[in-house]
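Just one protein chain is left out here, and the rest sit where they should.
For reference, chains read A and B in written order, and residue numbers begin at 1 within each chain.
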Amino acid sequence: MASEPLNLSVNGRPHRVVDALPGESLLFVLRERLGLAGSKNACEEGECGSCTVRVDGRLVCSCLVLAAATDGSEVTTIEGLGSDSSGAGLADVQQAFLDAGAVQCGFCTPGLLMAVDQLLDDDPAPDDLTVREAISGNLCRCTGYGRILEAVDLAAARRGSSDDSQ
Amino acid sequence: MTATIARTLDEACAALADRPHAVVLAGGTDLMVEANRGGRDMEDVVVVDRIPELRGWAQHGGSLRIGACTTCAEIGDGELASLVPALAQAARTVGSPQIRNAATIGGNLGTASPAGDTLPVLAALDAEVEVRSASASRMLPLHDFVIGPKATALEPGELIAAVHLPVTDGPQEFLKVGVRNAMVISVASLALVVDRPGRNVRIALGSVGPVPIRAVEAEVLAAERIDWSGNGILDSEVVERVCELVADAARPIDDHRGTIAYRRHAVDVLARRSLRRALASEEERNGL
Partner (left out) sequence: MSGVDAIVDVEVGRVGMDAPASRIGDDAPRPDGVPKVTGDFAFSSDLWHDRMLWGGTLRSPHPSAVIRHLDVGPALALAGVYAALTHEDVPGSSTYGLERADQPVLADGVVRYEGEPVAIVAADHPATARRALDAIVVEYEPIEALVNSELAEASEPIHPDGNVFRRIHLRHGDQTVVGRSDLVSVEGIYEVGMQDQAFLGPESGMAVPDGDGGVDLHVATQWLHADRDQVAACLGLPSDRVRLSLAGVGGAFGAREDLSLHVHLCLLALRTGRPVKMSYSREESFHGHVHRHPARMWYRHYANSVGDLVRVEAHLLFDGGAYASTSSAVLANATCFSTGPYRVPSAEVEGVAVRTNNPPCGAMRGFGAVQTCFAHEAQMDLLADALGMDPVALRRRNALATGDVLITGQRVTGSLPVVEVLDACAGHPSAAVRPEEPMARPGGAGRTADADHVVRGEAVALGFKNLMFSEGFDDSSEARCEIRDGVVTITSACAEVGQGFVTLVRQIVGEVLGTSEVVLEPASTVGIGSAGSTSASRQTWMSGGAVQLACEAARSDLLTRIAGDYEVPADDLSLVDGQVTGLPDGYSPSLTEATGEPVVASVVHRHAPTVPLDSDGQGDAHVSFAVSAHRAIVDVDPDLGLVRVVELTTAQDVGRILNPRQAVGQLEGGAAQGVGLAVMEEVQVEGGRIRNASFTDYLIPTALDMPPVEIAALVEQPEPGAPFGAKGIGESPTISSTPAVVGAIRSATGLALPRVPVRPEDIALADRDPVKSSPEVAA
């Protein structure tokens, strides 16, 4: 039995989902119904952060959000993180991950980028412990976090210097 | 299939009056884990996290009302954190930043897990749970609300509206043992509240019993022996005895997260450390 239609905005674009089943998570709807597979499914219990998105500005695990509860919400996913409004072009955090070698298998990468982007929005110059806590909900099994921490430093430094120049 | 996104408390109560067995969903961080596993039927849901009356907190004299849908992130930060520091510290140990942005205090109560991080603090503060339905409102002391592991006194058609707790004058501590440095389910936890004007001490334990446990004998002994009129220090022999009584109060089980022996030992250690932090002299504290 399908539920009532669900209207939500993802990365600034309105979507109407008509055939979701009860209990489907926002993650499932993004991936399987809207074709936005950038948010990943690694644990589906909020322990890995691979599915991290913003819902109405709040960083959450989309696997733990009931899709039906997001009616009328604004959702931002990795596909909307790019440097311009259409999500095209690389955001500074994306570029920093590439430059620092923070990507290996890449499965945790979208969720980490969402968390790091939020962190740097909240705190442009976080110290090491703050960064580690901010990404402690994002498990990475390949990198041991070293290059990721370097990427955060790099992105923070670049944001700082571009802010200075304005 | 119905998923009602309630905009007001009345709307939520009305929906629950119609469908008393509907699932009440706030942050989703516990319920959706079950739903994703296929272990929770989500055919009929009342979503409550957009109800203004359930969000945020207010102070009325010496009492706080924290709306059920106030998130752990909100409790862990800002002015509320300075009013109930132990609750804030407990909220900061819940899950990850993403989880704390979604998880609510009402959800922590509704799930009533033995490992629920905020529950020992609420127990130590003699919090009361405000329960609402279309026809009534009632206040339940925490120990009457959490009646077993993952079991509450909520009746069909009821929802958690808020939790009420006192603002106390005195140190508060919350310590949690987990095998990992972050994002970990508690193996043992302890909340300590020292109420100086009331001259009492309250100690509650988490993850060492089916429900949060108050270490009453330990509390009584500590309150009796603290030099309330002087510097508020407890001497070391009394501390030893208080910690023994704390360990005795625990009713832990063996599971994949820890053993009975370790959990009992851990609350003893946590009691000692929390008492020292709360009651140590200025000089001692500086040395920590």
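One rule holds for everything that comes next: contacts are C-beta pairs under 8 Å (C-beta built on N, C-alpha and C of every residue); 3 or more make two chains touch, one makes a residue touch a chain.
Note that this is a predicted model, so its numbers are computed, not measured.
A.B. asks: Considering the whole complex, which of A:29, A:68, A:120 or A:148 touches the chain not shown?
C.D. replies: Per the contact definition at the top, the residue touching the missing chain is A:148.
A.B. asks: Which candidate, A:26, A:55, A:78 or A:156, sits in contact with the chain we can't see?
C.D. replies: A:78
A.B. asks: On subunit A, what residues meet the omitted chain?
C.D. replies: Subunit A touches the missing chain through residues 21, 23, 28, 31-32, 35-45, 47-48, 50, 77-79, 81-82, 90, 94-95, 97-101, 103-110, 113, 129, 131-133, 135-149.
A.B. asks: If you put the missing chain back, which residues of subunit B would it touch?
C.D. replies: Residues of subunit B in contact with the hidden chain: 36-38, 89, 92-93, 175-187, 189, 255-259, 261-262, 265-266, 269-270, 273, 276-277, 287-288.
Here is the rule we use: only the chains that are shown with their structure count from here on.
A.B. asks: Express in whole angstrom the distance between the two chain centres, defined as the mean CA positions of subunit A and subunit B.
C.D. replies: Result: the chain centres lie 30 Å from each other.
A.B. asks: Please give the residue numbers of subunit A that touch subunit B in the complex, ascending.
C.D. replies: Spelled out, the residues of subunit A in touch with subunit B are 1-4, 21-23, 25, 44-47, 49, 52, 58-61, 63-66, 68-69, 71-72, 115, 133-134, 136-138.
A.B. asks: Help me check something: in the complex, which residues belonging to subunit B touch subunit A?
C.D. replies: Result: residues 1-3, 5, 25, 27-29, 31-33, 35-37, 40-43, 45, 47, 49, 95-99, 101-102, 181-183 of subunit B touch subunit A.
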